[in-house]
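Removed: one protein chain of the complex. Kept in place: all other protein chains.
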Amino acid sequence: MHEPVKSPVGVLGLPAAQLQHFCAVRSASVSLTAPLSAEDCAGQSMPDASPAKWHLAHTTWFFETFILEKFEPDFAPFHESFRFLFNSYYNGIGDKYPRGHRGMLTRPALSQVLAYRENVDARVARLFTLEFPRAVAHELSSLLELGLHHEQQHQELILTDIKHLLSLNPLFPCYDEAAPRPAHASALQAWIDFPASIVEIGHVGAGFHFDNEEPRHRQFVEAYALSSRLVTCGEFAAFVADGGYRDPSFWLSEGWDFVKAQGLTQPLYWHRDSEGHWQEFTLQGLRQLDPDAPVTHVSYFEAAAFAAWAGARLPTEAEWESSAHHPALAQLFGTVWQWTSSSYAPYPGFSTSAGALGEYNGKFMVNQYVLRGSSCATPVGHSRSTYRNFFPATARWQFTGIRLAR
Amino acid sequence: MHEPVKSPVGVLGLPAAQLQHFCAVRSASVSLTAPLSAEDCAGQSMPDASPAKWHLAHTTWFFETFILEKFEPDFAPFHESFRFLFNSYYNGIGDKYPRGHRGMLTRPALSQVLAYRENVDARVARLFTLEFPRAVAHELSSLLELGLHHEQQHQELILTDIKHLLSLNPLFPCYDEAAPRPAHASALQAWIDFPASIVEIGHVGAGFHFDNEEPRHRQFVEAYALSSRLVTCGEFAAFVADGGYRDPSFWLSEGWDFVKAQGLTQPLYWHRDSEGHWQEFTLQGLRQLDPDAPVTHVSYFEAAAFAAWAGARLPTEAEWESSAHHPALAQLFGTVWQWTSSSYAPYPGFSTSAGALGEYNGKFMVNQYVLRGSSCATPVGHSRSTYRNFFPATARWQFTGIRLAR
Amino acid sequence: MHEPVKSPVGVLGLPAAQLQHFCAVRSASVSLTAPLSAEDCAGQSMPDASPAKWHLAHTTWFFETFILEKFEPDFAPFHESFRFLFNSYYNGIGDKYPRGHRGMLTRPALSQVLAYRENVDARVARLFTLEFPRAVAHELSSLLELGLHHEQQHQELILTDIKHLLSLNPLFPCYDEAAPRPAHASALQAWIDFPASIVEIGHVGAGFHFDNEEPRHRQFVEAYALSSRLVTCGEFAAFVADGGYRDPSFWLSEGWDFVKAQGLTQPLYWHRDSEGHWQEFTLQGLRQLDPDAPVTHVSYFEAAAFAAWAGARLPTEAEWESSAHHPALAQLFGTVWQWTSSSYAPYPGFSTSAGALGEYNGKFMVNQYVLRGSSCATPVGHSRSTYRNFFPATARWQFTGIRLAR
Partner (left out) sequence: MHEPVKSPVGVLGLPAAQLQHFCAVRSASVSLTAPLSAEDCAGQSMPDASPAKWHLAHTTWFFETFILEKFEPDFAPFHESFRFLFNSYYNGIGDKYPRGHRGMLTRPALSQVLAYRENVDARVARLFTLEFPRAVAHELSSLLELGLHHEQQHQELILTDIKHLLSLNPLFPCYDEAAPRPAHASALQAWIDFPASIVEIGHVGAGFHFDNEEPRHRQFVEAYALSSRLVTCGEFAAFVADGGYRDPSFWLSEGWDFVKAQGLTQPLYWHRDSEGHWQEFTLQGLRQLDPDAPVTHVSYFEAAAFAAWAGARLPTEAEWESSAHHPALAQLFGTVWQWTSSSYAPYPGFSTSAGALGEYNGKFMVNQYVLRGSSCATPVGHSRSTYRNFFPATARWQFTGIRLAR
């Protein structure tokens, strides 16, 4: 427990702007659950997805565990069991509640989780009225920023997880008419060429970033071209119509096994209506498929198979990042995440931080593929060109799409 | 759709007493959910268990499908999709929603299911104001009675399923301080002897019964003895302490595989506290184990292993039923269901009824074992000596216990 | 280790006829493998089936463990590891080699297993030259007889297991042109009636029998009729053609789940040729289906579904046994085993013997169904009307068939 120093020399309060940011991010999470009932917030559709209530609690647990417990005078946990229930993957901090059982946590009630949020928010806000030694204040401010970015990651998951849950309901309920949908590209498709060169990728400088974006480093990239826009639903429907899901020659061997084992015949949320027309389940419910919208909810395997069918390939993350400021490239951010062919791996010189937070990203650097950009469900302010999202090659419930390279 | 006849000759209304019974049973189901939140009512802990909300809806679906659809003038379904969502095992009536996905049905909301109940209840009540041809009135009255007994079965499942759900919550929440618990026997254990004879078992006569209790028939039973009371927690704890779960010689071969595969070391809801004393999760939360209470939540395999350890065996259902009126036998009803060694099979001369309701019981007559008596969770009026409950040999979440024979 | 007594008073040798029987049964096992290569004898097609080499070794292990170890002066095991490798389900005798791994036992070689057989046979034969106290001689003689019946059970398994192994080979190889096939019935089908009565079933008297056939006891059987002959392939093909595998109304609920999970559309070894005609894989290879031959390789679920489709049912074991001497009933023995509706359970008064041999049958008395009669693959002399064979409801690779009752 840290004891704040009272001396006026060398002490510092936290910046007021950060408090505003904290309040904005925290209330945005709760707003996402406004269209949902307590029942909706408690449901879990698969082990990979979590109930919205759990997301609300886990992000709060993060602030309680990594900030209040360390910096609050006279810290006491809101509820002892929450430290166990709402831990996720930090093996360093005690046992974990089984991931696939989160939908069984009908207690604590949503109302109690909201009370937990209010309590932790108030206690964090109180830290802004205190003064800390300069180094402590810096550490605290950094951890707060990390906690808010962590919360923004979970805001996207709230949307993708609730979409998956509602998609399994034969009533095909609408989450919210105003919910985000991936937007069209405004221009025609073109190939943008880039020459061979040594590029630098990775984060450098002052802004926030996750540990996996460091260190900035050099890579040699051979000449390549990127598509100016994302693959559309209409283009993907042509792949389907051409027997794309029935011809193993387009697929990675493991991808073909996946297609056969799961009986896949189209992207995750596509359905045919009684006349054979494609419909798509969206956060607005079931809609006619929009052929000009970017295709989404495809796995890495489907993205790679489509690329093979189209005579192209997926870009590497170095190709993507080093060209991400090119003005002719549309739909880089805010539409759908773009699968790259890059396996998620540490950058040269990457080192894991000490302590439980050091587990943040490095633990997952095997059998995952990097996605770049951001999606319509990504909170504003959470996108940047160095951002490395990652999922297994089978993941389909995120807003994932395809930008071709060659 | 049946058109009620208006002529005064040969027509009949339904008896008013049945309406009272209908109202009493239907409101009892809702009362069982009074201690629960909407979240609690939506949770599903395993495919074998269903959410309380689903039980409330499914029992209502039964009345809508088998009574209103057939007997209500101008029938229209409350909601078309409910016919699919809340069907259970009647293959004859369209496709079924996957059993293991019931916990994902966050919509319809509990409030909508309660509205469904009120709607169907009102429409059924309206049938009591009409007159029907005599034969129709009799059929309708019989179906109503069947629906109410079906609902009582689900009342017991509401309790066992919610107990299982809450048991997986690390908070070990209390369902209700006033909830049922199995009661002690008042007298010492004794062996009650019965001679070899031809006995008659099965239902005969006017009272309600399920199809599987018919026809009454003769069986030859060799001489046997039954224990006057049920096996207690203290006795079962002695079996555990004696290495009962570690010695294959007590177990059926398949039971031993089950014990090893599941890592079983005690009955379902037993836990050791930090000092090694037994605690038991109950509908009142976690409690010290009561050594004089009957042991419950044991599988058939555990019951058979305990009996082997005790130098005894489980009774057959003919032994149980033919002696069920003996005054020296305590705890026959209202405590815990008693595993018999009888595989669930049709009685000689049993025939399945035509139509979807004909699937009611006969479909399950394989790889299940009969339980006799009734439990503390069985609604009053739902017990009788000919009643044949049945579960697979692995089932543990019901209020199941052990009466020894030899 | 037993020390044979030399005194002439009260001692006894083993009967020479038993030695002849011993030699005949033992050499019959080896003869069954004459059409097979060492590779064939080592293959295992599924965990339920064992390699022929394993059967040859396990039956030998039985004599070594239960006879030589107990009665041979200066006993020493042929090979220490064989005691572990060729044990099967006797938990009392040390750990078991995993059942599903038997096909990986490429060592010991078939030649070594044959040497093991010769060694044990010679040592058992030597026992016939010794004298034992009268009680010991009786026990030894009984154990020898048990060992030979045990070996005969495995002779049938050698045939059914090798049939299953060869059936998975796309070459559809012939085992032996002279191998057994189920024979036709010679007469037309008729229903034979039996009145209600108290019958006695179970073994009594001097002949050999397994423990599960005891004790002989009374059962009350209501009036019933049995079919004079078995269901034919032609009759079963009519069930298939009538959509029998597509209509859940004929099936037990668990049977229907089995059909769907396994994608079953016909009996185990039936195939359609390129023109849609039925072929059947036999021990002679692939043959045209013979419509007059009894249907075989059907599970309990398929037998019960066929009976439901035919408006009949399966007999109970009491019905079967008590009428097994009726002259109008054909194909009782030596054709195919006949599923009964009786769950495999202890007879009233049954008690398990002490020691490892006591595990012989009682351990399996759960979730298995009794088959009566015997099959074309059953060794001559191994059939009797009290014999209780048993398999799970899903088993299809034995020579199992259907006799209807009503």
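Going by the order they are written in, the chains are A, B and C; count residues from 1 in each one.
Convention: a residue touches a chain if its C-beta (ideal position, glycine included) is under 8 Å from a C-beta of that chain, and two chains touch if they have at least 3 such contacts.
A quick note: this is a predicted structure, and the numbers were derived from the prediction, not measured.
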### Query
Among the chains present, which touch the one that was left out?
A, C
### Task
Check each of C:Leu165, C:Leu252, C:Leu289 or C:Leu404 against the chain that is not shown and name the one that touches it.
C:Leu165
### Task
Among C:Ala42, C:Ala303 or C:Ala324, single out the residue that touches the unshown chain.
C:Ala42
#### Entry: Of A:Met46, A:Ala190, A:Leu252 or A:Leu286, the residue in touch with the unshown chain
A:Leu252
### Task
Touching the hidden chain in the full complex, which residues of chain A are there? Just list them.
89, 91-92, 196, 198, 217-222, 224, 248-249, 251-256, 300-301, 304, 313, 341-343, 345-346, 348-349, 359, 363-367, 393
### Message
Counting contacts across the full complex, list the positions on chain C that touch the omitted chain.
### Response
37-45, 53, 81, 84-85, 97, 101, 103-110, 165-166, 168-171, 173
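By definition in this document, only the chains that are shown with their structure count from here on.
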## Note on the structure
By Cα centroid distance, the chain farthest from chain B is A
### Query
Roughly how far is chain B from chain C, going centre to centre by Cα mean, in whole Å?
38
### Summary
When centres are defined as mean Cα positions, the distance from chain A to chain B in whole Å is 45
## Note on the structure
Residue ranges of chain B touching at least 2 other chains are none
